[in-house]
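Omission of a single protein chain aside, the complex is shown with its protein chains in their original locations.
Letters A, B and C name the chains as they come in the text, with residue numbers starting at 1 for each one.
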């Protein structure tokens, strides 16, 4: 790894003096520039595309394994983590499971830490978490469920925590939350060395058969936002040693004369459902929430792409606008960039779209496709 | 490898007694059956599909590497060879180049022989050849051109033969032919141990700038059929120590009142060109030749898929029928199965088609897609 | 956007869908209660794992011969097992092994049957009865892309794995590279006699 990185750097340095008018014959290698809050990672194929959505440009790519679900940026270290599973002969032969770190500046792999357990090969940003800037947590299903904790300061896997019935790793403080099949949110606190100190569970607030929450969650700052398949929105926070769940509110309220922010009376939307690979996103700073919506189907259509994106004002919990996809286009993922004035990012069937979040107006298309949209910051 | 094969066999044996009405809960593993002359290999994605085109069924698959061009059956051994290039981390890290042998019965890898030179990663059946049932020849470009000879009886790579300016490996007797950039066909004779004994060249019969032959060639029994981009058909054979080239005949003759086998006068077809991934096929036993044809474009469109397949009677060298693709459908590859009454196989944009070769009538569609169609026998 | 660009973008989307989430669905023709009742027999020793129907080889061998379940000696079946509409596939999501050299009970040569599977209940129109179907993945080969089939009913989030379509069910195989999925008839859906 290191050797390779040096080679890349060597090429870059030797080309610094290339003349602007006539190009060197061999070409040279660029570096990736300085990421901003408007850079995201898009996972498409076996590649993570690092995209500046403000500029509308792909700035670089990271080569992932076929079993890598997502990336996990560690911006203060200038690194991006992912995990990969590699068979000696692509699909058979000896297996190596590793946590890989990429140097952002050179977009090159710079380190690997062997993982003791086969991680889940699921296309999901909740599968790998950065906990307190110090640990990376990885969810496993073998089919027993557990979380591997890797110390990314000392570069060693410190252990595996059994988490029966609970999935994903949503970091908060020196620990992480997980939604569980019994209708609760579990929180596990880690020690300085990454071992389990304690675990707590919220009261059961959903019924997995009647209306489970998505296993995908988004951060609220104080905790995590969970949304049920029927469109009930909850926030899970810590309170002393316990996990607290806010009262749920619905994305599809009954028609009761309520007017939305534009003064228009709500139409009843019973036939619309939330769904998609990343079905919702939330910005605490901007007070906005966006959801991917499709019409019809049962609860099990929760991964189905949408024909609209709905925007909610989080002060009033009312819907501000409905953004309709054009023609046959569908949308499978939404993301809001950080900050007070976020950009709304949509992964559509024809590529990435950047919209103004407050108006919904489209700013640009970016020629990159994939599934997961992750903010770098 | 062996261990894995035994496991597979173990599973098979333990399931032999499975009841026909109620299935075992764990399931079992089948074997592939007895290949016939109407089995072919289709390379699609990183998979070789073994297809019985008579029955219209996929009988099994072989996992290939992303750099594997083709397979090479060795039916008397019950094996199929391919080569693969594997990086430790899919696209970076340590590289291993290996010749892989698959056992046909279990469709499982059973052996590997390390290759000394990086083989060409080109999607082409001429890249790997079985020579005299004893050697596998593999074409390399690094960018120097050479052929690696592997002894598949003693399972060892015996050496590399430099072949500057010549490409592909077309086996004939104890040696192989190659088309060369100087307009000739080269023949290299091998010793019992796989070393070069002698090489010969045909007279130059084409000009690489004016009208080169395809690097893809098909066997004629006595030698190999080469076709130029402008549609001139040649046969290369051995004569004593030398390589002889037959007089070329054209797929697109001038209109001169000639009638085809149906008594219809030839129309002038100047605007039609031969092209495709496998642009032509020949059956000496049936006296048939088939070509993939498209309309318009320059010589460099020789890899372009066709809108028609033309069938030639090789006794008269006249065109017997034109088979038109339906709607937007295109065809990229043609193959004739062995024997007196061959099936005509077409790889179209919507999947594999099986036709009666003498009438052109479609017999069936088979739900498999890919590029290269190779006969197993 | 050129044709080629569209192809490439399609490729990327497909790759993602095929490799990072093997899609599995569950037959929804059963309520939770009946479902649990029918599967209880398989769940001995599963501990805190909720409702995950782990069918290990060892357990399987303790099950009484299946032809004696309810005394049924044969199943009347109609339809094409290479079509997604086939009755056994109500809970299928993935690639049909019947298109890849296997059958609904046998993995294609050279692949391996996972020792853990999902079980659903499908209605057989030919005899008007419901049957328990076990969907076992065959693994260890590159994906056989010939016959994709997704009939989504009762899909749930991954923390409820027995009903999650995002999980790669290659447990027990030496490789978790997904190849295709079987659909084994393992009993009557309307019987409690599988013990």
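The rule is simple: a contact is a pair of C-beta atoms (placed from the backbone, for glycine too) under 8 Å apart; a residue touches a chain by one contact, two chains touch by 3 or more.
Note that this is a predicted model, so its numbers are computed, not measured.
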{"item": "Option from B:215, B:230 or B:308 whose C-beta touches the chain left out", "value": "B:215"}
{"item": "Of B:246, B:301, B:318 or B:358, the one touching the omitted chain in the full complex", "value": "B:301"}
{"item": "Touch list for chain B against the chain that is not drawn", "value": "43-47, 66-69, 85, 87, 90-93, 95, 118, 120-124, 141-145, 164-168, 178-182, 208-209, 212-215, 298-303, 349-351, 367, 369-371"}
{"item": "Footprint left on chain A by the chain that the document does not show", "value": "4, 7-8, 11, 15, 18-19, 21-32, 44-47, 49-50, 57-64, 102, 105-108, 367-369"}
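Convention: only the chains that are shown with their structure count from here on.
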{"item": "Whole-Å separation of chain centres (CA-atom averages), chain A against chain C", "value": "29"}
{"item": "Distance from the mean Cα position of chain C to that of chain B, given in whole angstrom", "value": "37"}
{"item": "Whole-Å gap separating chain A and chain B, where each centre is the average of the chain's CA atoms", "value": "45"}
{"item": "Touching two or more other chains - residues of chain B", "value": "4, 46, 63"}
{"item": "Touching two or more other chains - residue numbers and ranges from chain C", "value": "141-142, 174, 177"}
